[in-house]
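Apart from one protein chain that is not included, each protein chain of the complex appears where it belongs.
When the chains are written out, they are named A and B in that same order, and each has its own residue count from 1.
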Amino acid sequence: METLEAIELEKMPISPVTMAYAKGDAAVILDADGGLGSWSPSIGYLKIADLDSGGTDLSVNPSGTVAAVAGSDGFVLYDLVNEELITELRGQWSSSVAWNKDGSIVAVAFGKKVKLYTIDGTCIRTAGDFASTVMDLSWLPDQENIAVASFGGVSIMSTVDDIEPIQKEFVGSLLCLAVSPAADWIVSGNQDCSLQVFKIKDSTRLEMQGFPRKVTDAQFDSSGLWLANNGADEVTVWDFKGKGPKGRAPRILPKHVYGGTALAWHPTKAGVIATGDGAGMVRIWDVAKGAPEKPMPPMKRIKSYSSSEVRFILWDSTGNNLVVCHADGAIYQESIA
Amino acid sequence: MIAVNLLTKNPVLTLSGINVFRDQFCAVKNVNLDFEAGELVALSGRNGAGKSSLLLAIAGLTNFTGTLKFKESECHHGHHQPGIGYVPQRANLRWDLPMRAIDVVLTGTAGDHHLAGYKNKSKRVKLAWEALELVEGSHLGDRLLSTLSGGQAQRILIARSLVSKPEVLLLDEPLSGLDAPSSQRILNLLKQRSNEGTLIIAAMHELDIVQGHFSRAVLLSGEVIADGAPTRVIPTLYKNPNLSEVTV
Partner (left out) sequence: MFLESLLIEPFQYEFMRNALIISILAGIVAPLTGYWALTRRMVYLTDAMSHSVLPGVIIASMLGVSILVGAMGTAIVLALVVSLMVRKGKSSEDGAVGVASQALFALGVVLASRSTDSKSLSHYLFGNPLSATFTDIAGMALTALAIILLMLWAHPMLIATSFDPEHASAIGVKVTRADAILILALAGTTVIGLGSVGVLMTISLSVGPAVITRIFAIHISKARFVAMGIGVFSSTFGVIASYHLAIPVGPAVALTCTSLIALSFAIKSFTNFSLERTSDEKNTEKSSMK
């Protein structure tokens, strides 16, 4: 494996957690202390606000005007245009936030509850208590229901009807959740180092045990044909074509130091994924070109600007540019022509 | 016979033909294992494989058939063996009670008959603080339970079992829910105990830690699937990765 020199780069004085695109090519970055900043390739990093909530998750509405921030002390809705606070709720661990597709409602995990807010900061609904602190949530493609992950299972809560959330049983403690674009599969990564796959239509449950580490990240690509997850030095990619992944050997993306620390599917090209590892390496893979169960070579290796763990990778909407963010604060954009 | 004895040296714990029952249900069947002093053993397997059940059987807390021997004396369900310490999963305990950490460690002396009662309270307290010292938890003794982090609570539970100076220490998922530094601390503690001759058997999910730190792994799935050096036993992921159906 060729070693690429780490190029000197000005680093942000923060510990980045996650980022999302706002307007144009400007990305919003959330750091571990709850600070919100903006970054663009031309201007670099600028601090926007200190939300003082710890930082766990970030979601920006489709028009790029409002950031929903989740943290260890609660959540904040922040107006990015006027640079002011819209509303905040403190006192409980908030693990995730997610806007729906038209940006009318944002769902917030708050302790054992899920709260729904409109863009002006009004709380329109509270659901819960779920079985334990909510670890992840995801809007279903119908934009009416939300899958909520906590200990012991996934619950589907309705944002429209006033009914009790429906509990789907997964054994154990869920760390992350992924819903397929066609809403036929729900996947969870678990504390007991397993991946659980749930087919909504007939409630079939598939699982794989025995990952060396906890599975903290699982994502479907834009087509819903592929699912990638971490949990080992290899990133595992499952084939969801046709009848689904049952019994099918997965694709193997090998040699991620300390595991796949960042995964990002291409926004439009099915099966193209960028991965980052604990040693700062970023590679792009085309999984369709690989063979089941055989470690495959990457399509492209990104120049390395830092040897610290890759925290986050963000594709822009065209899929021509990639923003990479490292744990030591290094952040840069690469164009993938 | 002599050859067998030489091979197994002096097993501290012997399981022969053990079937473990939880209520009426047979959780683990046909276990035949020998353990020696100072071994650091991981019990691995998925949820429901029988790891907790096997530990409960050794601790005498659940029904089993077959022969279980601790240093030549036979063990039975409901029969307390003074040399065997059991550290349960942290999650189900009453951490809401207004007690201090030292009080929890003190409860580890409650069963020792010649120490029970107030007569030997000062001796019990002394033993409790010594056990806390062993887990580097002396500064935690006066803290309220509700103020302890997961790693600190785990050390307190281990101290509680160490009070009676056990020769066998059974732990159910001791690293569950702990961050890397806390896990490392607990691991170092267990290694230290095993170096001093305590047999440690821990139900573990974290296969990478088992690979890196334990001297022996026993893989369970309703019965013993494999037993030996972790690098050999723990199936490497990419020999046969697939998603298989689960029936509830």
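Assume a residue touches a chain if its C-beta (ideal position, glycine included) is under 8 Å from a C-beta of that chain, and two chains touch if they have at least 3 such contacts.
Keep in mind that what you see is a predicted model, and the values were worked out from it rather than measured.
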{"item": "Selected from A:W93, A:F130 or A:W238 as touching the chain missing from the view", "value": "A:W93"}
{"item": "From B:G45, B:G137 or B:G151, residue that would touch the chain that is not displayed", "value": "B:G151"}
{"item": "Residue, one of A:L89, A:M135 or A:V148, that touches the chain absent here", "value": "A:M135"}
{"item": "Contact with the hidden chain (one of B:D179, B:E196 or B:E245)", "value": "B:D179"}
{"item": "Contact partner of the left-out chain, one of B:T14, B:S44 or B:S164", "value": "B:S164"}
{"item": "Footprint left on subunit B by the chain that the document does not show", "value": "59-61, 80, 82, 84, 86, 88, 93-94, 97-100, 103-104, 106-113, 116-117, 144, 146-151, 160-161, 164, 177-180, 182"}
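Keep this in mind: only the chains that are shown with their structure count from here on.
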{"item": "Averaged-CA centre spacing for the pair subunit B and subunit A, given as whole angstrom", "value": "36"}
{"item": "Touch list for subunit B against partner subunit A, complex", "value": "46-48, 176-177, 205-208, 211, 234-235, 237-238, 241-246, 248"}
{"item": "Complex interface listing, subunit A residues touching subunit B", "value": "169, 171-172, 191-197, 204-213, 232, 234, 236, 238, 245-250, 252, 293, 295"}
